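Read the structure below first, then the notes.
Note that this complex is displayed minus one protein chain, with the remaining chains in position.
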Amino acid sequence: MTRTSAPGVRVKDLTVVYKTPAGELPALGGVSLSLAPGTITGIVGESGSGKSTLALSLLNAVQPPGRIKEGSVEIDGLGNVVELTGEELRRARGRQVGYVFQAAQNSLNPLKTVGKQLLDLGRSHDFDDLPALLKDARALLGRMGLDGGRVLDSYQHELSGGMRQRVGIMFALVLNAHLVVLDEPTTALDMITQAAILKIVRDVHHERGLTTLIITHDMGVAAEVTDSLAVMYGGRVVEHGPTTEVLGSPRHPYTKGLIRAIPRLSGDIDEARALPGRPPTLGTIPKQGCVFRERCPLRIAVCDTVDPEPVTRDARTVACHAVGHLATPVVPKEYV
Amino acid sequence: MTVTSPVAPAPISLRRNFWRGVGRVLRRKPSRMVGVAIVVLFVFMGIFGPLLYPNPLPRDDNALYASPSWAHPFGTDFEGTDVLALVVTGTRYVLLAGLATAVITVALGTAIGLLAGFHRGRWDTVLMRLTDLQLTIPGLPLLLVLSTVWKFTSPIEMGVVLGLLGWGGIARAVRSQSLSLRERGFIEAAKGLGLPTRHIVVRELLPSMAPYIAMNMLIAVTGAIYAQVGLFFLGVLPFDANNWGVMLNLSVFGGGALSSTAALPYLLAPLLAILLLTLGIVLVVDAMDEIFNPRLREE
Partner (left out) sequence: MITASGITKTYKQRGNMLGARAVPALRGVDFRIEKGGAVTFIGESGCGKTTLGRIVAGLETYDGGDIVIDGTPMSSLKPRHREPFFRRIQLIHQDPYSALNPTRTIHQTLAAPLALRAKQTGRGKAWMEERARELLALVGIDPGYVLPRYPHQLSGGMRQRVVIARALTVDPEVLVADESVSMIDVSLRLGVLALLKDLRERLNVSVLFITHDIATARYIGGDGELYVIYRGQVVESGPTERVISGPVHPYTQSLLSAIPVLHGVERPGPERVVPTEALNEAHPDTGCLFARRCPFRTDRCEAELPSLVSDGEQAHACYHPQRRNVIPVEAA
């Protein structure tokens, strides 16, 4: 049941908890998020926002002591990933969902050449036509500006950071997955290399007709490549909408604060303002009320007790009591 | 985030926190408590054991190689002496020698390793060649030769010799640790602030290596126990001292414990003591990392 077109993804009320000595703590507190087929979605958040946990949930790959407590992740052509187990899950990873891990630069096996690792991957997914797989890989690497044949014959240490990152992307795509998750694709890369990688991500996305999810802490990276942007804080998606709109006219006070806290090359640099307070960790996420209220300039009484519901209007979703009255609740639009 | 914590971080409160933390770490796993109990038991036997029995130990000529009974839980030996009493009174020598060995290996090994790793250059070269030299000394043959002229009646003498033969490994390990630690930001910062070398080595480097050193020390104790018991067992050393190794030797070569059952308890009692003590130490070693790391101590 290999699909050849971009799948849509619908995450509903996803709650992921981590078991700690202090009990089960929620890393994701009821997250709902839709990825429209064929788009690049960015998830921006700081450490502890739950963005990486959300990415892992798309593969049902949350590792103990974490577990998916409730909610569903529907991927077109795969069904509810949360209910997949064992062999089905293993086959889905790679075939349908490609994943480029955080620090993909360091996730290659140092003892095997890239080509050997590729063949291992093909065999583990029961690929009959291994030469075709190699040919695809060479073509993909060539597309990304590398000498495919040489790279496949290389060991990890023979490749630069930017080259390894491209190899990581190749691995995610070579089994013909149409949903690709990139976790911090450009951390630890230089500006010029970062720009090159982001361009490749965008080009390959369009050429192969993918649905792409990019997890990053860097607003600039998200702004550069994504169509739609979700901002996460304390295990919640606090704002989601088309990238230019979210950046141009942010609604949630956290998004606003975050954008203002980024020094830019254009405009008056002295307008940059720091966000007070610090992001919550797993143990300090408030049990009730809004997760952002400690740092919020718009805090009102209700924020202390009630967790704001995400409200969608004009394709933009915001979870905030203070700005919620601007929007009238409507049924969230679903991508079919 | 609570900002209600008490201020005034006096050194005393820090110390108290440390011991409270140690208690917490030990309670975290029942196995650690068992380990502590075993070690405490042996230390108790080492200190008070000889006081519990008359010296010399009574002999019962009517009960040579007696089977275990209420009067003699582990039977008696070839002279009719209670085996349990032999084990208990023999603890002191074993423990003292083990401790002396550990103190010497750790003190020498740490000092040399730190000096070599921190200063590098010429110091490093000289000290490491010295370490290589130590490591190439064949311990057993040397001990065999030494024992012809030296009787090792005092456990401290025994410990000193074993210690001088065993510090090389720790020196190498500590050196490689300090080589990697000296590149850390906080060591560089301390140098940049002009803090004296003594402060950097003692206050900054050493505490970071404490779990490592403590583990090595405990393992050195077990190693030393095996070594000395082994020497006595082989009969290399004279039978003057009351020692577990001597017991093993006499049970096997004198009592024929390997071929007859009569001397079996006599063989098993010291073996059991060694195994139990080693087990106790190994169970405690498990806690060292958490004891000396403030993060793991408190969580």
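Worth a mention:
Note that the chains take the letters A and B in the order they are written out, and that residue 1 is the start of every chain.
We adopt the following convention: a contact is a pair of C-beta atoms (placed from the backbone, for glycine too) under 8 Å apart; a residue touches a chain by one contact, two chains touch by 3 or more.
A quick note: this is a predicted structure, and the numbers were derived from the prediction, not measured.
By the touch rule given at the top, the unshown chain touches A, B in the complete complex.
In the complete complex, the hidden chain is touched by one of A:G149, A:G220 or A:P286, namely A:G220.
When the missing chain is restored to the complex, the residue among A:S228, A:T243 or A:T317 that touches it is A:T243. Touching the omitted chain from chain B are residues 3, 5-9, 14, 184-186, 188-195, 199, 203-204, 207-208, 210, 292-295, 298. Although one chain is not shown, part of chain A still touches it, namely residues 46-47, 160, 162, 190-196, 198, 217-221, 223-224, 243-249, 257-259, 261-267, 269, 272-275, 278-279, 295.
One rule holds for everything that comes next: only the chains that are shown with their structure count from here on.
Chain centres here are Cα averages; for chain A and chain B they lie 52 Å apart.
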